[in-house]
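Before we start, here is the structure in question, set down as structure tokens.
A protein chain is absent from this complex, but the other protein chains hold their places.
Naming follows writing order (A, B and C), and every chain is counted from residue 1.
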Amino acid sequence: MKEQLTEEKVFKDPIHHYIYVQDQTIWDLINTKEFQRLRRIRQLGASYLTFHGAEHSRFSHSLGVYEITRKIISQFERNGYPDWPAEERLVSLCAALLHDVGHGPFSHSLEEVFDTDHEEWTCKILLENTEINRVLRAVSDDFPNQVAAVIQKTYPKPIVVSLISSQMDADRMDYLLRDAYFTGVNYGTFDLERILRVLRPYKGQIVVKESGMHAVEHYLMSRYQMYWQIYFHPVTRSSEIILRQIFRRAQELYVGGYSFEWMPNSLKGLLHNTMTVHDYLKLDEALVQTVFTQWLDERDSLLRNLCDRFLNRRLYKYITIDNPDETLLNEISDCLSSIGMNPDYHMEIDFPFDLPYDVYRPDKKEGENKEKAPILLLHGKDEISEISAKSDIIRSITGLHQGRYHLYYPEEPLRESVHLLPDRIKKLFKLD
Amino acid sequence: MKEQLTEEKVFKDPIHHYIYVQDQTIWDLINTKEFQRLRRIRQLGASYLTFHGAEHSRFSHSLGVYEITRKIISQFERNGYPDWPAEERLVSLCAALLHDVGHGPFSHSLEEVFDTDHEEWTCKILLENTEINRVLRAVSDDFPNQVAAVIQKTYPKPIVVSLISSQMDADRMDYLLRDAYFTGVNYGTFDLERILRVLRPYKGQIVVKESGMHAVEHYLMSRYQMYWQIYFHPVTRSSEIILRQIFRRAQELYVGGYSFEWMPNSLKGLLHNTMTVHDYLKLDEALVQTVFTQWLDERDSLLRNLCDRFLNRRLYKYITIDNPDETLLNEISDCLSSIGMNPDYHMEIDFPFDLPYDVYRPDKKEGENKEKAPILLLHGKDEISEISAKSDIIRSITGLHQGRYHLYYPEEPLRESVHLLPDRIKKLFKLD
Amino acid sequence: MKEQLTEEKVFKDPIHHYIYVQDQTIWDLINTKEFQRLRRIRQLGASYLTFHGAEHSRFSHSLGVYEITRKIISQFERNGYPDWPAEERLVSLCAALLHDVGHGPFSHSLEEVFDTDHEEWTCKILLENTEINRVLRAVSDDFPNQVAAVIQKTYPKPIVVSLISSQMDADRMDYLLRDAYFTGVNYGTFDLERILRVLRPYKGQIVVKESGMHAVEHYLMSRYQMYWQIYFHPVTRSSEIILRQIFRRAQELYVGGYSFEWMPNSLKGLLHNTMTVHDYLKLDEALVQTVFTQWLDERDSLLRNLCDRFLNRRLYKYITIDNPDETLLNEISDCLSSIGMNPDYHMEIDFPFDLPYDVYRPDKKEGENKEKAPILLLHGKDEISEISAKSDIIRSITGLHQGRYHLYYPEEPLRESVHLLPDRIKKLFKLD
Partner (left out) sequence: MKEQLTEEKVFKDPIHHYIYVQDQTIWDLINTKEFQRLRRIRQLGASYLTFHGAEHSRFSHSLGVYEITRKIISQFERNGYPDWPAEERLVSLCAALLHDVGHGPFSHSLEEVFDTDHEEWTCKILLENTEINRVLRAVSDDFPNQVAAVIQKTYPKPIVVSLISSQMDADRMDYLLRDAYFTGVNYGTFDLERILRVLRPYKGQIVVKESGMHAVEHYLMSRYQMYWQIYFHPVTRSSEIILRQIFRRAQELYVGGYSFEWMPNSLKGLLHNTMTVHDYLKLDEALVQTVFTQWLDERDSLLRNLCDRFLNRRLYKYITIDNPDETLLNEISDCLSSIGMNPDYHMEIDFPFDLPYDVYRPDKKEGENKEKAPILLLHGKDEISEISAKSDIIRSITGLHQGRYHLYYPEEPLRESVHLLPDRIKKLFKLD
């Protein structure tokens, strides 16, 4: 059952104007409860505490990735490029739509604290007993596995994988444009229509016509700006630190036998690392915020304080530390302890570079990056080169590391006990 | 304590580019927990189920209303217009910022079911024991009352009231632009900078320079389009009907002694109409969505079904009925009963015109509208006229009623029993 | 020879992002000298003196009309609508591209003074010995005639005519969007993609799906705003009056035997109303501006003065006259004469409503309007209604006349002789 809708359906979208749905399968997937759940998970996690417009959800991003993929394939089909395997259309579209369906609430923070991985959950949601699985199986018995394989990058045709997972895939193109739009900045804006026009299927991969080199440069520079100005914004990092500390404290308490006034079942599974797909799908950001609101009345004062900080945006401040050696950190830790603060929670070193950051580094050997196909230019009819070999600007930014160490901490207790602090610490924290 | 910040602070905003905060009082108000709570209440309620971009909160709208008010006043001050009472600046800005602080989750639906009114709550939040009250009292003992009076439209200087409550106030100007931006439509776009430029304080009211007449026409036409294409969209209306039914069913059960698996205290207050400010402030859309998610496992099948419909977007369909007389409605009701449906919940007549709708009706005698000052044009230096006396286009749309009756219903049970329905009903519901 | 280009060519366009050329014939037409000449003719004539951004040419508009037509047809083809005659594609595209090719410099002003008509010239350029004619004949001997028939609205298939000439044709859609963009206003913006999506070929005409009614309302309101705020702007009208007076004065002098220092041949033909296509194609706005610059040194002081006014933007002022009866006008005329002014040139009554203005008046009996097909709504599968029967807002603006009489005049001589003027005249001209 792979059928066309009798009449194309559209969603109004601020980025792509309209999102066009032509297949019954896609329509049915959008209407599953697992996909609708993405409405309750924000695309940018806690960034809305920095950029108040960033309240958009993974639901809209997922539609956007689907739409970009649809446009790329439709261009390939319209031009009849022989290197595009036409039979891969539906599996590509489904993978694009569903690639983020396993994300949990405030995913990146959650995954750092608990032992979970959104990609694994995505596959479980595709393969276990869910509405999504039923819709996919209606195509063919093996279809759920095929879509999962694309998302896991094990699908036998790399050209399909690269549509949604490469250095310039539909995922990245959508989120840069979308996050720029909702935050209200213009750094992430690039000429999508132009990039779509210069993509070509070529011997099992997707390449860029030589004339599109400057457009790719522009896209990569947009990405670079978005990382430093949005994704790594210190206020956002501070929110994420608080989030992780809440999760960490709750787990610490839970494991230690503390009894919570209210603890929903779905959260229990998370806290002791046993969780079914059914539980996981109950986790969303509404639940997390509600739990935090309830915890404002818990007995544990640290937990109460952290929840207040997150919900009411009373975040940690930060100082920049050029060389955070152990001696210095120990000194700070001792000093905080001496005035009654808890260094386990009240100081946290952050170095944004540690996050998956790959403006473009074809030589990177480990981490997420290794799996992302590089961007290839097609010269004339048959010559291929990796883009940083041709573009001075891309070569020059390849391998840049620009991060600096930040130390995050609650300012109020420090300020209250300022008279007890040694001068060196006062100076470091700009309290002199 | 009315002091300037030593350095102006800014928020990045997609509509106004930047929102500028210059007063310590405004900064402190934004940082109260009651104001931060607005981040958990969407500006457009359930509209995100129709327009997936409409996930923006009342937090960002409130900042926007503040910013437009700040711009208007700053223009008045820069030009030194004698009719603007300069001492009213701070009270105006605070009222603009706080005018929506009493909104509850999915406010319009909630207020229709329960006996609550967001404006009353706003005043309680300003006047009772809250962080907002403390910040306002720091200005002067009577300041909370003054701000509340502006919001309640009883403030002795109508020019201050009209900034945030008139036919063309900062509230409407911000929400039209903001809702258009986030839904992704361009109907709500008008030239804000131009309108701000033609506003003038004049003898205790705000008027429009004659040369701005076409700009006002454009603003009113934008408003008209937004009402019919966004705010009254049938899919949104359907979601709101489901929402109200959930609230209604929960109350019915609660009052009838049904015991819920989980019922947070803040919700109990709502259900038996006794509620403190403290309880009310715990109500937000995260809580409501979480409660609905929990209710997916309740014993009452009607409640379960309604929650599933709302969370997973399985909405009621609708048919248009030109003349919904009692005979017809009774016939439909009997017919639904006969196939086991519950007409109390499974059919609902909706007539969008019933909602406060006032694209522009200066002559309206009752309802919300009566309090909204009409738009006045200033000719030359001293002649005033009501705008619809001058503009053919505004006069022509004044008093238009364009609504049609819709009957909303769940399609699945009807379709399942289609063979049991009389032809007339089948035809009405397009099941033939 | 109707062939596809081996590779689609594109033009970067601010309105449509890209303009796609797929046919050799279209490409060749764009490269003819007659089409390239449109680069030297502004889309909005003298409007750039009011809105300095309005310097765009008919070249870019013509490409835009082509592109919208291409998109409409491509939508019809993609959906396989049986009522679209597929064989009419190329003739439609050519007519869209070429419909304005006969425009002269500052066309509207020129046509009012001289006995010319741009549509006639368009047909001559298509049918006589030109590069365009050669390209069209390469398709078939009769092809030039077919394209001309579409432009003249005599083509046997009205559906083809209506693409470029109806109340909502590709011409109007492009110019509203384009003129709004270049002037920098947002009144003319409407949702083109949405309108294109709701158009349907239906029994020999193009209709709008019922669900598109509000989109059409928005388009018509945009049009209304553009007329009153851009096209009828009093400063633009003043520039056009000066332009016509220059042409009128030059003809008067020429016919009277005055010898000009420089008078290019192409202009001579215009002045004594004998002109070949070859001459006409030499006329462009560069020539007209150059001639005006030369005439700054002519002996005739009236001509000199008028040219200075136009080139250096020293325009006539205007007063609004509610009831311009003959007595009043005679009195003004006598008065101007008495202080040495020339009423033939120094006073001009203007009533914008006289210009082709048809926001939408299906009942209009004469003028351009009669030939423009009304906008039809398609309900369900087979019911058609004229849109103003369904839309209150369209009905309410149908037939609005909002014009007011303006009297334009040079202010300086009046001001210099103000002491000689009777009080009544002083007051009228606000010189008291």
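General observations
Convention: contacts are C-beta pairs under 8 Å (C-beta built on N, C-alpha and C of every residue); 3 or more make two chains touch, one makes a residue touch a chain.
Everything numeric in this text was worked out from a predicted model, so none of it was measured.
Note that of A:17, A:71 or A:218, the residue touching the chain absent from this view is A:218.
Touch with the chain omitted from the figure is made, among A:110, A:139 or A:185, by A:185. Screening C:31, C:140 or C:273 against the full complex identifies C:31 as the residue touching the chain left out.
Against the chain not shown here, subunit B presents residues 10, 17-18, 193-194, 197. Even with one chain removed from view, subunit C keeps its contact list with that chain: residues 11-15, 17, 31-33, 36, 39-40, 48, 51-53, 55-57, 59-60, 63, 181-185, 262, 264, 282, 284-287, 289-290, 293-294, 308, 311-314. Residues of subunit A that touch the chain left out of view are 185-187, 189-191, 214, 217-218, 221, 224-225, 228-229, 392-393, 396-397, 400, 402.
Here is the rule we go by: only the chains that are shown with their structure count from here on.
Residues touching across the subunit A-subunit B interface largely coincide between the two copies, over half of the numbers being common to both.
Put simply, the C-alpha centre of subunit B and that of subunit C have 43 angstrom between them. Centres computed as Cα averages put subunit A at a distance of 51 Å from subunit C. Chain contacts: subunit C has no residue touching two or more partner chains.
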